[in-house]
Every structure is written in C-alpha cells, then in structure tokens.
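See structure below.
Note that one protein chain of the assembly has been removed; the remaining protein chains are unaltered in position.
Letters A, B and C mark the chains in the order given here, with residues in each chain numbered from 1 onward.
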Amino acid sequence: MIVSAQTVLQLTVILPLLSVAGLIMASRRPNLREAISIITGVILFSLVVMLYQGMMDGDVLRVHWFDVIPGLGFNFHIEPLGVLFALIASFLWIITTFYAIGYMRKNGESNQTRFYSCFAIAISAVMGIAFAADLFTLFIFYEVLTLSTYPLVTHSGTEAAKKGGRIYLGILLTTSIAFLLFAVIATWFVAGTLDFTSGGVFNGQANPLVLSVLLVLFVFGVGKAAIMPFHRWLPSAMVAPTPVSALLHAVAVVKAGVFSIMKICLYIFGLDLLPLLSSTQFLLYLAGFTVLMASLIAMRQDSLKARLAYSTISQLSYIIIGALLATASGVLGGSMHIAMHAFGKITLFFCAGAIYVSLGKTRISDMQGIGWQMPVTMAAFFIASLSIIGVPPGGGTWSKWFLVMGSLEAGQWFLIVALMISSLLNIAYLLPIPFRAFFPNDQTDMVRGSMKEAPLPALIAIIVTTLFCLILFVYPQPLYDLAQAILNTAEASHG
Amino acid sequence: MLNHLPILQVIVPLLAAPICLFLQKPKIVWLFACVATALTFLISVLLLQQVNVSGTLVYELGGWEAPWGIEYRIDDLNALLLLIISSISAVVMWAGHISLSKELNADRHLYFYVLYLLSLAGMLGIVATGDAFNVFVFLEVSSLSAYALIALGRDRRALWASYKYLIMGTIGATFILIGIGLMYQMTGTLNMHDLATRLPEVSQTRTVFVSFAFIVVGVCLKLALFPLHLWLPNAYAFAPSLVTALLAATSTKVAIYLLIRFTFSIYGLSFSFTTLPLNVLFLVLGVLGVFVASVAAIYKRNTKRLFAYSSVAQVGYMIIGFSVGTAAGLSASLIHIFNHALMKGAIFLALGAVVYRVGSVNLSQINGLGREMPYTMAAIVIGGLSLIGVPLTVGFISKWYLIVALLENGWWPVALLVLLGSLLAVIYVWKVVESAYFKPADSDREPVKEAPLGFLIPVWVLVIANVYFGLDTRLSVGVAQAAAAGLFGVTP
Amino acid sequence: MVGVVVAIVWMKDLFSVVMLLGIYGLLTASFFVAMDAVDVAFTEASVGAGISTLLLLVAVAKTKRKEHPVRHKPYIALLVVIVTGALLIYGTFDMPRFGVADAPGHTHVAQRYIQDSYEEIGIPNIVTSVLASYRGFDTFGEVVVIFTAGIAVLALLSVVGGVSGVRRQSFYEQHSMYEQHKVLRIVSKILIPFILMFALYVQFHGEYSPGGGFQAGVIFAAGLILFAMLFGLSTAQRFIKIAWLQLMAALGVLIYGAVGVVSFLNGGSFLDYSVLLENPVAGQHVGIILIELGVGLTVASVITLIFFTFANRKEQYQIVDSTGE
Partner (left out) sequence: MLIGHYNYWVVVALMMLGFFIIIAHGNLIKKIVGLTIFQTSVFIFYISVAKLDGGTAPILAEGFTDYANPLPHVLILTAIVVGIATTALGLALTVRINEAYGSIEEEFIEKQDNQSC
C-alpha cells in the first residue's frame, strides 16, 4: 500500500467513524452490515500493524489536526505503549465482532444497528486514546468513549439497564469532569504543556505537594481504571450484552483507563519524579487494597459476569501498581499485563456469554455439570483462568512475574504479599467454575450426551482468544520486545 | 452605507417592526421578519469585521458629537454581543411560522412578529449605544416587548409570570434610572466614555458609591442573578417556545453586558473591585447561584422550567468568571456568554419542536420521544452535553477557560466547585435523556411524528454551531479575548 | 404630597386610590412648574393626572374595586425599603447642594445646550432642541416604547375577530353618560373640536413654548376618548377603527425613522437634520417639525388605541369573585 504513515495514523481514528455511516445505511441488511463491521476491523488491524512495523523500524510520527484552544488541539503520535494498546483493541475488535454476530442473532436482540454503530464509535475513541500525543486529545477521546459506550450499557432498555447506565455514566463523568479535567487544566497551568514527553513535563520546578495532589487527582480522575472507591461502575456495566462486556469492559474501556494512567505516569510525571511524590505510596497501598478487596468480593458473587467484573477490578490495579512502582520491571509487567489480561478476560467473558446464549444460565451455582454440554467452552474457560491466575501454561505468568519482581525492586513488601494472596484468591474464585462444570458436587447434576455449544462464530472467537493465551506463554518475545520498547521510551530522558 | 452600519444594526429591526403592521398577512410578515433578522445578522457580521480591522467604531447620532449628542460606540465587546443576539434571533425566526401555528391564535401572529422585532431592536440598541440614558430607553423597548411576548404563552401562568417579570423588570429599570441620575448629578454627563473620564474625580463620594450600588442591583435584577432570579423560571417556562429560545439565548446576556460595561468601562476596575469588595460578593452569589439553581433544576418536572433554572445556574458561571477581575476571567465569561447562547438557543428551540408535536414539555410527555422524534431529541442531547461541558462541544471550551482563569488567580477551591457544579448538570440533563430514550411512551399520548423540516433546520444549525465552535474557537475566543483585553486596556 | 402617598398606602378602595394617584400626579406637575420644568409639568399633568388615571380607572372597572387586606406582615418588605432608602439618604450627603449653579450637572454638557442651541437649531425652546435634535435618538426610542406598549396591549387584549360593526352592550355604554347627561353631551360636542384644535396648536408650536408632539398627541387622544365616553364606544369606533389606529401608530414611527434614513442618505448621520436642507438651521427646523409630527401621530393613536382596546374587552370574561367584593 502506498499511503504515508501519517495517513495511516489518521485513518485509524477516522476509519471506524466512517464505517458508522456504512452501518447505518446498511441497517436493513444485517449481512452487509456485519460484513462492513468485520472488514473495517480487518483493515483497522492491518493499519495498526503497519504502524507497529513502522515504529519498530524507528519511524517517528506526529500528526497535528488543528487547535481547539490556542496551543491545544488534536495531536497524534505513535509510541510503543499506544501501539500495544491499539494492537490489542483492534485485533480483539475483529474477534468480538465475530462473536457478536453469533451472540446477537441467537439472542434476537433489537437495535443491532445502534449496537454496531456505537461499538465502532467506541473503537474510534479507543484509537484516539491510544495514539493521543497529549493529555488534551486523550481527555477528549476518553469522554467520547464514555458517552459512546453508554448506549451499549443501556442497550436492553430495562429498568436494571437504566440503573446500571446511570451508575456507569455517573461515576465515569463525575470522576473525569471533577478530577481528571481539573488535573488536566492544572497540569497545563503548572507545566505549560500537555504533550506526552519522555521523562515527564514537570521540570522539577513545580511544588511537590501540588504534584502529589495532581497525581491523586489523575488516578482518581481516570475512573475507567476502576481503582477503589471508584469501581462501582464496572459491575453495573455488566447489564450490557456480553460482547460489550467482553470487549469494552474487559479490554477497551478499562484498558483505556489503565493505559491513561500509565501514560500519565510515564510521560507526564516521569519515572524519576514518581517515586519522590508523597502520594505515590498512598496510591500504591490503595491499589494493593483494591487488588485484595476486589478479589474477596469476587468470591462472593454468584453471577458469573459480576464475578468476572470484580476480577477485572482486581487485575486493573495490578497494572496501576506496575505503573506507579516506576521501576523497570514494574513497567514491563504492567504493560505486558495489559495484553495478558486482555486475552484472558475476553475469553472468560466470551465463555460466560456462550453459556448464557446456549443454556440461558448466568448464575455460577447453576453451572454445575455443564462441562459435557459445552466442553470446548469450559476448556477454554479453564485455560483462560490459568492465564489470569498467572500459572503456566497461561500468558499471565510472565506479567505477574515481572510485577512481583518490580515490587521486590522497590522493596514494597506489602504489595508482594497482596499480589500473592490475590493470586491464591484468583484460584479460589475462578478454578472451581470449570472444575464443577466437569465434576459437579452431586453427580446427578451431570448432563451427558447433548452437546449444546455456542453458535459457530462465537465458538471460533473463543478458540482464537484461548489460543492466544497459550501462545503468549510459549512465545512472549514480541510482547516482551514491545514492553521493553515502552520502557526505553520512558527512560529516554536519562539517555 | 458601510459607515452607517452601527445605526443600521439597530434601526433595521426597529423600522421593520412597524412595517410589519402594513403587511397584515401572517405568512408574509413572517417572511419579511426573516429577511429583516437575516439582514440584521449580516450587518452584525460586517460590523465585527470592521471592528477587527479598524478598531472601535464611533457613530454620532444626529451629527452631534458626544457628549452633547448620543453616540454609538462599537468595540470588540459590543460587536461580539451584537453578533450573538442577531445570529440567534435570526435563526430562531426561521422556525417562527411553524411554531406559532400551534402556539398562538392566527390573529396574534402579526403582533408577535412586531414585538419580536422590537425586542430584538431593543437589545441591540442597549448593546450598541454609548449613552447611559439611551441604555435605559432601549432597555424599556426590549423589556416591554418581552413582557408582552411572554404573556402570549398559552398557559394562564404565562400572564402571571409576565406580570411578575414586569414588576421586577421595572423596579430594576428604575433602579438603573436612579443610578444614572446620581451619576449625572455628580458628573454632568451621560455619555459612557465621558463618564469614565469624569468619574474618577468624584469617585470617593458617597453619591457615586450609591449610584453604583443602584445600577448593579438594577442590572442584577434583569440578569436574574441569584437570589434575584425568581421571576425568570416561570417566565421562560410559560412563554411561547420561540420567545423562550430568544430570551434565554440573549436577554440575560445583555444584562451581563451592562454589568461588564458599567463595572469595567465606566466605573473602572479599581473602583468596582478595589474600593468595593464587589468581586467577593459576586463570587459568592455566583457559586451559590450555580448550586442552588442546579439543584432546583433537578426537581423540575417541566423541562422548560428545568432548563430555565439551568439558565440561572449558567448565569452563575458567567458571574464567577466576571468576579475574577482579570482579563482571563472576563474573557472566560464572554466566551461562556457566546457559548451559552448557542446551547440554550438549540435546547429551547428543540423544545419548541416538542411543543409543536406533543403540545407539552412535561417530562412524562417526553417519555419515549427518542424514537418518535429522533432528530429533535438528539439536538436536545447534544445541547445538554454542551451544558455539562463535555469535550467537542462549546460547553467544554467555556469550562476550560473559566477554570484556567480561576487557577491563574489561585482560586483552586472555586475551580473545583465549578466542576462539581457541572456534575449537577449531568443529573438534570440525564433526567431528560432517560425520559426520552428509556421510558415507554405514555399510553395517553398520541404517537407523534418528527418535527417538520422547517423546524429541524434551525435547530440543527444551532446544534452544529455548538459542535463547530467547540472545535474551532478562533472566532469566539479570539473576539472575547480581544474584548477583555480592550476593557482592561482602557482601565489601567 | 407625602400625605397623599401615605393615604394611598393605607387605602383599600382601589377607586379612591386611583383618584388620589391622580391628585398626586397633579401635585407633581405643579411641583415641576415650581422647578421651572414647564414641559415636563405639561406632560406629567396630561399623563400622570390624565391618561394613567383614566387607564387605571378602566382597569379597576374591569377587575375588582376592593383590595384584599394583606395577611402576612410586611416586615421583609419594610426592611428592604428601609435599607434602600437609607442607602439613598446616605448617597445624598455628598450631593451638590440643591439649586446651586456650579453643580456638575449644570456646568458640563448642559452649558452648550443653553448657550449654543439657538444658533445651532434655531428654536427658543431648549427642551425641544435637546429632545428632538441633540438627543433625538432617545426620543425615537421613546416613540418606539409607546408604539411597543400599544402593540403589546393589542396583543394581550384585542378582541378576537375584531369589533367593527358589532354593536355590543359594553361597559362604557351602560355606564356612560350617554343617556343621562344631555347637557354634557352638547357642551362637549362643542368642546371636542376645540380640544383637538388645541392639540394641533401644541403640536406645531412646540418649538416656541412648552409642548410638542407628545403632549399634543396626548391631548388629541384625550379629545377622542372624551368623545368615546360621551357618545359610546361603538359610535366612536365607527369613525375611528382600531385597525387604522394601529397603522397610524406605525406610520408615526416610520415618519420618524424615515427622517433619520433620509438624513443619512443625504450624507449626514442618522437623524442629522442639518443635511435635510441647504441651510443647516432650517434643516434642523424642518427635521424637528417632521419628527414631532411622527411623535404626535404615534402617541395620539396609541393612547386612543390602548383605551379602546381596554374598553372593548368583553364583559363576559369577567368572573365574579366572591372574595373580592
């Protein structure tokens, strides 16, 4: 293809938006509509891959659209962290679309055009977040993401969906307007720039106390990272159809949150400054606390999706810890965990959706003995659980390893303990599900004979993501390289 | 003709009003009014351009030089306000014929257009003039026509609202008159520019202090600044939709303009903010206004009232920016004036479309409209997002500048309060959104169709403006900053 | 005067209140004469004591006569009033002394009007010069205000379907002196032409003596209203149709505006009468006569219009309120 890298970068943001027009026009012809979705996904992914290759070859890219406020406008660039995020999101979008076709049709959901359109807008916003070159651009796409996912959360229009949507929007808008926007403006005011810069934008002149406050505001402000006490929206968002929970609330939205926090830690504060701030320690403890608490709450959930949601909250704080540790291993672990968790959790959600579509079950207590009805699904569930827990042969092993190493380097004993306990808890709340599916407590629950797997497109999606969980364990090198690149960029300032 | 632009700005609508009476047929009158308002808009654009090129324009009425005669003095501030007023009124007028056909008896249409044009001319006159007493005269032109326009609402409560507005408005105007009289007594002049040069000599007298107090209170009555806002919500709620759109988008802006003009240009910053602790007072009132009115808005069942309370809250933001007392704060206020006109114009006009189809704007009647009137409701949603201050809309730009201005002054807590205030907006806007999209239509409401195109086009012109000026701020921010700088330039 | 006002505060009978207000208006007018403000006195007499009293009377007739006693104690109101009043009194301390010549009000802008206006405008009544020329735009605004009021009242009160031709038993016919007072009718039949004549005199003599378009308009309207009261509303409206009055009012504004437009087409600025004729002073003169005509026309028609509209308001709208009587 003979298009400049600049065009490619812009296309990643614009293309999903353009596809919305196509989706709406094709609203009366579902096959065409879904074909558009998938084709867009494939093109988008290949665009991101092109960017990835370009970046690995050392290209430096920066695109400026126009200024909204003098000195502040839409700016995009490529850097490893963003590329990582974009790769994951765009790839999983294709998979999720496949899955959604099976899920939505089988379920006979209404308003499918709206569903696919909002999905595409959300992806466009995710691309905007991934490639944002400054906080301002990031903030704008962050808000667009919130708003475009709101109709997805409330998709069913029931009272529960409305309530969930209210909490979702309430928390995300509240935190982003009250804290994040404030922090963004304050940063602009203090530093005079919002550009993501290796080594941070505060040149050591700013008052450390102010910066500490800013850091707290940022971490709380990015409500999508679901650090306690601003985590309530995530379980609420589970009223959405499963593909939404799978892609957006296991990957895109929450990862946008932790991604933003990583970006802010690495490129606004900088690795050198971060450990010096008094609030870092406090936030680390808070993240550790979130890891533990969320795991404990997850154990008590009987609804499968709610359990997975709390598990997500817990896992997100792993990544926040990685970012806040500001050590080499921490950054490596954090960025790798973005990918590892994405594949693991999306598989789990896919499985949950598949169970719901095929058997109509949402409660874990009802899932005893379904293993022989849905062997593929439950096997996938098992593997993905291993990855989340962080034991071989799951990819999660690597990222957790680095996170523990990072905590060791920083001498954060409390965190090491928290991570360890949490892993145990993970085992306790995830593994019994596939285990009981195959080996129920009461053998009479065993249903044999009739295979009732999910629709084929959904099943394919599950298999693909499960395979990735395994591949990432066996062959983590490209991911490691990318994480290393992230670390290198972040440390570029000290040469 | 070009050097007569300042006066043409005012007399085009002013003379168009009586001409309407000769045309008689409502439809023709409407077309004529559309042309007149469009022309007014064109003039304001040209004026802005002229001011940009050649600086402040002075136009001596009757050929008598000020302070003996009355002069029009157009600087960036005036030009910006003129542009806001004339643009919104022109767009709103497009929807006139359609909207009125449902809301007003045919035999009143003629008067409606006449009063509308007069009200417009009155507001333009207030803004354009450089003479304190002339302000009073045109204030009355615009107010009287506004009272009558409000009273044309279908609900009988419109009458009562209008009456209350009349009493409050007249008290306000009379207060201003007293203030002007006292100023005249101390300086012997009525020309604003001349006043500004002569007031400092006598600024330490009690009389001047009292004159200032009266003018400020009078203007604040018009401005519906908390706690003097009580007349506003009902007046907006029960007026015909077009009137609400016009007034909400423009009339409080005119009052803010007066406040800015009097405090900054005439009395001067040192007097207003240093001698008197006015900024503190305004800050407190502004913040209180934001919170009290926003909370009140949350509990309203009638969406027009809901957004009317929101207007009171938004006035609070403008006053907060104003009370900062720096060029940045003032320009934040001005930007918000511009932006708020766009938001509220779009919202109230879209509500007009709802009234046109449904006949009521109670929340219960809006239930399920998201499906039936998708474009209209989408307009309200975008307008609402703008009120909240979501990025990509003008509301975000306003918030941004306001907060930067507050931070510059070191008022961190206030900045935080401003943001918290906008969260209240989330709640009341979302009440409307949920009704429209997630509640089933009431069984006793007939299904309705989307509003006619004649209504949708003006609504969407405003909506698109909301987004466009949320992205391209060169015009709004540029002029606002120039105006603020100008005001601070003349008052060292 | 204070006494009259205090009485108004306490009175419950609205009819008496209105009468007292009329007296108050007259007192004010005489005070204005004492203050050498003859033009203002003239206007106040015709408006304060005349038109507004009349309008209030009509309104009282159309509504209720008694005021309901106030139940809640007006302490808050009292407080507001006292604070405002105290503020004003406080402000008076630094005022220039009453009537002294060196007060800023006398020395700055006003000086030029007194000294140069005759040369510049050519008419002796300075008030008229200032009104019509120096501050002609204010006066234009004033005409527009009156016009606005007229249209506003029409918009609110005009009877659907118009009144022409329909003979209705309206308030004024029942209560007019139509039947009872033959003498009055005859006297006024003779008087009315004189009133109208006087109005025209005031109109065109405004440059030399107190008076002008506004006062003339009011007097003219008073004549017409008197006619209507004595001979019945519908009789009057057979001659003077509201539709016509409304156009006349518009015409008045337009005449005023047109003078302005012509003046800037002639190369001056808006309302610059000097360019109307070759001789600037003569131009001023012509301009003033023209705009005064516009003022007179608008004022006369609007006031008549307002009165007619009020009076036309149908009886049947009245709801008898047991608590009010």
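Assume a residue touches a chain if its C-beta (ideal position, glycine included) is under 8 Å from a C-beta of that chain, and two chains touch if they have at least 3 such contacts.
These figures come from a predicted structure and were not determined experimentally.
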Which displayed chains make contact with the chain that has been left out?
B, C
Per the touch definition above, residue among B:170, B:203, B:326 or B:409 touching the missing chain
B:170
If I consider the whole complex, including the chain that's not displayed, which of C:32, C:231 or C:308 touches that chain?
C:32
Absent-chain contact - pick from C:55, C:195 or C:282
C:55
Contact residues on chain C toward the hidden chain run 1-2, 5-6, 8-9, 14, 17-18, 21, 24-25, 28, 31-32, 35-40, 43-44, 47-48, 51-52, 55-56, 58-60, 62-64, 67-68, 70-71, 74, 77-78, 80-82, 84-85, 88-89, 92-93, 95, 97-101, 103, 105-106, 109-110, 113-114, 117-118, 124-127, 129-131, 135, 138-139, 141-142, 145-146, 148-149, 152-153, 156-157, 208-210, 214, 299, 306, 309-310, 313, 317-321, 323-324
Missing-chain contacts on chain B, rising order, are 133, 136-137, 140, 144, 147-148, 151, 156-157, 159-160, 162-163, 166-167, 170-171, 174, 177-178, 181, 184-185, 190
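Keep this in mind: only the chains that are shown with their structure count from here on.
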May I ask you to sort the chain touch graph into line, ring, star, complete or other?
line
Taking each chain's centre as the mean of its CA atoms, how far is chain B from chain C in angstrom?
31
Could you please state the distance in Å, as a whole number, between where the Cα atoms of chain A are centred and where those of chain C are centred?
74
Taking the mean of the C-alpha atoms as each chain's centre, how many Å separate chain A from chain B?
44
Per-residue multi-chain contacts in chain B, two or more chains:
none
Expected list for chain C, residues touching two or more other chains, is none
Contact footprint of chain C on chain B as seen in their complex:
4, 7, 11, 14-15, 17-19, 21-22, 59-64, 67-70, 105, 107-108, 111-112, 114-115, 118, 121-122, 125, 131, 133-134, 137-138, 140-141, 144-145, 147-148, 151-152, 178, 182, 184-191, 194, 198, 202, 205-211, 213-214
Of chain A, residues touching chain B in the complex
66, 68-70, 139-140, 143-144, 147, 154, 157, 161-162, 165-166, 169-170, 173-174, 177-178, 181-182, 185-186, 188-189
Where on chain C is chain B touching in the complex?
87-88, 90-96, 103-110, 112-113, 133-138, 141-142, 144-145, 147-149, 151-156, 158, 160-161, 246-247, 249-251, 253-254, 257, 260-261, 264, 268-275
